[in-house]
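A short worksheet on the structure shown next.
A single protein chain has been removed from this complex, and every other one stays in its place.
Chains: A and B, in written order; residue numbering restarts at 1 for each.
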Amino acid sequence: METLIQQILNGLVIGSVYALIALGYTMVYGILGLINFAHGDVLMVGALTALQTMLFLMGFAPGMSPVVMLTIALAVAIPVCMMIGFTMERLAYRRLRNAPRLAPLITAIGMSFLLQTVAMIIWGRNYHTFPQLISTTPMQPIEGVFVTPVQLTIIGVSALIMIGLMLLVNKTRIGRAMRATAENHRVASLMGVDTNAVIAFTFVIGAALAAVAGVMFASNYGIAHYGMGFMPGLKAFTAAVLGGIGNLGGAMLGGITLGLVESLGAGYIEHLTFGFLNSSYQDIFAFIILGLVLIFKPTGLLGERVSDRA
Amino acid sequence: MNELVAAVPWLGKRNPMAARWLLIILAIAAPFIAMQFGRSWVRILDFALLYMMLALGLNLVVGFAGLLDLGYIAFYAVGAYTFAFLASPHFGIHLPFWMVLPLGAAFAAVAGIMLGFPVLRLRGDYLAIVTLGFGEIIRIFMLNLNYPVNITNGPQGINMIDPIVLFGWDLSRNLQVTEEISIHSLYLYYYLFLACVIGSIIFIQRLQISRVGRAWAAMRDDELAAKAIGINTRNMKLLAFSLGATFGGVAGCLFGAFQGFVSPESFSLMESIAVLTMVVFGGMGNIAGAIVGAFVLALLPEILRDVAIPLQQTLFGKVILDPEVLRMLLLSLAMILMMLLRPAGLIPARARYAHPENLHRGGAAK
């Protein structure tokens, strides 16, 4: 029994990480219809910038409290990522808004390579240890079920960010502009919405989310590396599509679902298939679930609810 | 061919006939020119031809039929593994090349239909992610089917695959013409691959102007309208997937035989992305685009290997960045700049059968 609970908990944690990344993906997709392949790499830059800041702070003021240090690190990483997001949009994606469908996708892949290479030049090829400032000492809420404070923080942060984004999109002026732009660029601009600014804003927010996700990801696993963004980026993209891309609630739901499927799949697939398949097939499991969901609901679990798109 | 001819800079429009002969001569002489820079360039050309076949096949799916496929490399894997199963010591089966090749193509086509059926209703990015998943599923099966029964030999891959033998003529050995003159195996493979690419071009060219090609174009530009005028979009989609897959399967067979070793590492998602990049880079929806895109992107990284160090030495007087880092840097910049400057690719598709302008994104435009 505690194994099952533990697996569900594992799924929730990894799912929250996916959700956190997927929120950024889905924001950009919702407004532009662009799969921003470089999103995972912005996450990597966020994590490595935060790492650099922490190392600096540790040398500069060794006795600083972890919470303050983490806050400062985030305060540096978020603007850096925002700048990258803004630059990418301004220099590349904006020019391609009316280009053939796949041109922005290839540009995004190019961006992803570029960010990785630059990060490799700056931070080297080695894996770095990421200071685990939030405690990773396991607690046992139930006998035999272990959870660490950093895992709880991740679940909390993604829930908070999702609620924050929902409020931003649905209750604020800029949110209304975002929804209008998502619905129809041209009409929105006719109505006096500065669509360029709105799109740039969305990118910047997406990048800021990536920075937060990067720091959370690195804190949880304790490592950072120039290639760390690719896999979580891909998984998060899968999660976003699973939930219904462009839909904030969908990103969250998709992320959690994917996390649970992976973790329960790895844990129980062997029993379910009488030992024929094993945990090496956990990714297959995730993709099959995705395929099934999309076959029966071609626009994802929650669908592209246009009114809610951001 | 006509598209390729027209794409020849300067000469193509002025004197198509001369341009045509120039292309033919270049294609035949290419390995000899490459040889001046070393045998590795002949090898790179061989691989470039394989990539051309892949790009041509993917172009059928993405460019002609408008179905975004991010898992195309799976068919390449199916072809390569078919060859490895049926012509290697792994199972002790050594079927001749001419028997395995159609089988590889057929299996790949079946895989294409297997992918096609479930995704008939999906569009755009949903299709992209499911095809991506399909590619990964195939790769993961290749990686793990060594247990409980050893089928694919797992991550270790299959080694000592038979070379291509045509009419008792082993392509992996140098051909001894006379005592002194021998033709190196790499050339033999080059001309075999070239023949396959030319065959593919002719086939696709005929296909493009056929009923099927026109149906695909209609479906790509507006699926609803295509349905309304009586095109069976389901069959057309399945046909696109399976025909595209066939090219991948054939290229995979050739790859397995040429390399003599297959392992799941060769069929990663990055390879799918690389082939897609070739198609888009060259110009989607036309044959010349796929050819040129594959040629440029297969050669560019290799050329960058050579220029990375001298370039830095002339510019800065010393080597600042490692050559491999600079190579990645320039490659990524090339991808970005190319798309910014020529969003429709190096050779944009011409009108009549291809309308890239109708592929504009954004619901607003429609």
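By our rule, a contact is a pair of C-beta atoms (placed from the backbone, for glycine too) under 8 Å apart; a residue touches a chain by one contact, two chains touch by 3 or more.
Operating definition for what follows: contacts and distances are computed from a predicted model.
Refer to UniProt and select, among "Response regulator", "Succinate dehydrogenase/fumarate reductase iron-sulfur subunit", "FeS cluster assembly protein SufB" or "Branched-chain amino acid ABC transporter substrate-binding protein", the name of the complex member that is left out.
In UniProt, the chain excluded from the picture bears the name "Branched-chain amino acid ABC transporter substrate-binding protein".
For the chain that's been dropped from view, list the shown partners it touches.
Result for the missing chain's touching partners among shown chains: A, B.
Looking at the full complex, which residue from A:45, A:178, A:266 or A:293 touches the chain that isn't shown here?
Once the missing chain is taken into account, the touching residue is A:266.
Where the complex has a chain not shown, which of B:49, B:77 or B:143 is the residue touching it?
Only one listed residue reaches the unshown chain, and that is B:143.
Quick one: which of A:71, A:98, A:140 or A:172 touches the chain that's been left out?
A:140
Just to verify: which one of A:170, A:184 or A:280 makes contact with the chain not shown?
Answering carefully, the residue with contact to the hidden chain is A:280.
Identify the residues of subunit B touching the omitted chain, counting contacts across the whole complex.
38-40, 43-44, 47, 143-144, 146, 154-157, 159-160, 255, 259-263, 265-266, 302, 305, 322-325, 327-328
In the full complex, which residues of subunit A touch the absent chain?
3, 6-7, 10-11, 13-14, 120, 124-127, 129, 132, 136, 138, 140, 146, 148, 217, 221-223, 225, 227-228, 230-232, 262-267, 278-280, 282-283
Criterion: only the chains that are shown with their structure count from here on.
Taking the mean of the CA coordinates per chain, how far is subunit A from subunit B in Å?
One centre to the other, that is 32 Å.
Over in the complex, which subunit A residues touch subunit B? Could you list them?
Spelled out, the residues of subunit A in touch with subunit B are 29, 33-35, 92, 95-107, 109-114, 116-118, 120-121, 184-187, 234, 237-238, 241, 245, 275-276, 278, 280-281, 283-284, 287-288, 290-291, 294-295, 298-300.
Considering only the defined contacts, which subunit B positions touch subunit A in the complex?
Residue list for subunit B touching subunit A: 62, 68, 118-119, 121-123, 125-126, 128-130, 133-134, 136-137, 140-141, 143-144, 147-148, 269, 273, 276-277, 280-281, 284, 321, 325, 328-329, 331-336, 339-340, 343-344, 356-357, 359-365.
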